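Before any comments, here is the structure.
A single protein chain has been omitted from the complex, and every remaining protein chain is retained in its original position.
So that you can tell them apart, the chains are marked A and B in the order they are listed, and the count of residues begins at 1 in each.
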Amino acid sequence: MTQVSENILLKSGTLADGSVKDVLIADGVIHSVGDSLNPGDARIVSAEGHIVLSGLVDLHTHVREPGREDSETVLSGSQAGVKGGYVALSAMANTSPVADTAGVVEQVYRLGKEAGLLDVFPIGAVTQGIEGKVLAEIGAMADSLARVRVFSDDGNCVSDPLVMRRALEYVKKFNGVIAQHAQEPALTVGSQMNEGIVSATLGLKGWPAVAEEAIIARDVLLAEHVGARLHICHLTTAGGVEIIRWAKARGISVTAEVTPHHLLLTDELARSYDPIFKVNPPLRTERDVMALRQGLADGTIDIVATDHAPHPGESKECEWQEAAFGMLGLEHALSIVSQTMVETGLLDWAGVQDRMSTAPAKIAGYSEHGRELAVGAPAHLTVINPKAPYRVDRDSLASKSRNTPFHGMEFTAQVVATLFHGRIVFGKDRFL
Amino acid sequence: MNTVLSAQDISRALSRIAHEICEGNNGAKSITLLGIPTRGAHLAFRLAALIESIEGSAVQVGTLDTTLFRDDLRLKAPRALMPTRIPSLGIEGRNVVLVDDVLFSGRTIRAALDALGDIGRPSRVQLATLVDRGHRELPIRADFVGKNIPTSLSQNVKVNLVEIDGIDEVTIAEKVSA
Partner (left out) sequence: MKHLLSIADISRLDAIKILDTAEELAKVSDTPMKKLPTLRGRTIVNLFAEDSTRTRISFETAAKRLSADVINFSSKGSSLSKGESLKDTAQTLQAMGADAVIIRHGASGAPARLADCQWMSGAVINAGDGTHEHPSQALLDAFTIRRHLGQGREDLTGLRVGIVGDVLHSRVARSNVLLLTKLGAHVTLIAPPTLLPVGVESWPVSVSYDFDSVLESLDVVMMLRVQLERMQELFFPNAREYSRYFGLNSARLQTLHPDAIVMHPGPMNRGLEITADSADSARSVILEQVSNGVSVRMAILYLLLAGDTSIEAGN
């Protein structure tokens, strides 16, 4: 990994549109993109057979600092991020203390800068303490150094419809967006996994799809009524996809995200009672997984967001009911999207660049990101080897935690280099 | 594989044993025959019929499963239990005659004695076996023997009975190494 910016010529990589081009990076920005570029004094690195995309942007990351540094810090989260090809993370607000003031978001912002591996954009809480009752100091957070534009109580649902309405209206002032974790609390008290055939057999309390869909339906109508933007976090059900599709057809300004694990895994995995598969919202059925893939393919779902949720060992080495909800995701997101969407023919690499870089940057207003290798843009790039099979090993992760449900699984595509402002912040093989 | 006892040999041996049991117990009134499943049980029922035709009255007969008292349970897969059926007069104060098909190490009979001890206190216990193949590992001996057959440890003795195997026959064969 280089710490000092150097000039690099990436030769013969395949860009998102399928063309094979050279990319010359100088002084941290994209200098030129073309055929047979003159390298000058730049280091030449062959990207032949590799895919070169604008750097991945995650809109949903839990970095656990401040408060739970035993499971992840901004630094270790950044290290995990660049290993997964990310150049920007969005730190969710459910830390301890909650990020509901300018002070906390600025702290997280500064920690990201100190780590220096990628951009850490703090997300601000919608309500004080994410308790869902009283609005947090949204304006102060927006004005702070962190310039927060995305607000979320993720972990909790903003379930009071009046509070949600006010929040949607309030952020219009600076074109912010409320990102809702859709979960009707009254229908999910003590819920452990998706409510269905598997939960009935296992004797685990169900988390019904309707608890998610009812909130989505309500919020898209609220967003329409007050003319505000709405973003739905971690969509997991076929019904939810249909509601979003309907809302967009009506011209409602709603966007939605899906996690890599919901594109791949189903509730059948709970049969082992291994809480590595316990997550909120829960893994759903095969039918839901297929609908989510289709929704991501046709753009009903705008982006992939990881919901990377680190937890220490003791939170998962216990009986299901005692275990924490959450899975790691940063380091394998790209591999999973490749397997479930590209290798199945549902999405091409241009689509992947859109769903994992351009669209997330646009929703959150990260103007320096997702610019698709435009000349003059900061050189934030992700280099992928689409044919480098590997097996996931939970003991060789960059994250401080080990709770990956993908341990032992094999994937074909791999991130081999991540460039941030033209520096190789993560590199394997020839990219070291 | 050699046949060491034919159907006729078995029939004669059982007939002789039946007479010996009656002789050694002053008739059939005090006897309770208990066969050790599977084949010992069938032999016990045959002996009971033979004794009945000798003495002219019914004989107490039943079965005694020794599985729960074996000393080698841990070494093999879990064994299904066979039935234990003690006849109407019980064993308290009775002359019990245990009946088995082959007497070998003696451990089965040791287990049978323990099983009996849990049920009650017989007046005495005797052992009738169709075949004694030697190689005792415990100080146990039979009172009534059909045939003494010296064998080596590399051999298997198989008693076939019509009730189970379709034919009355005792054979010896070399063990096939696994």
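Following the convention adopted for this analysis, a residue touches a chain if its C-beta (ideal position, glycine included) is under 8 Å from a C-beta of that chain, and two chains touch if they have at least 3 such contacts.
Because the structure is predicted, anything quoted here is derived from the model rather than measured.
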item: Selected from B:1, B:77 or B:176 as touching the chain missing from the view; value: B:77
item: Residue, one of A:22, A:119 or A:195, that touches the chain absent here; value: A:195
item: Identified contact with the non-displayed chain, of B:68, B:138 or B:162; value: B:68
item: Positions on subunit A where the hidden chain makes contact; value: 195-204, 206, 208, 272-274, 314, 317-322
item: Where the unshown chain meets subunit B, residue by residue; value: 65, 68-69, 73-84, 114, 117-120
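By definition in this document, only the chains that are shown with their structure count from here on.
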item: Between subunit A and subunit B, centroid-to-centroid distance (C-alpha), Å; value: 76
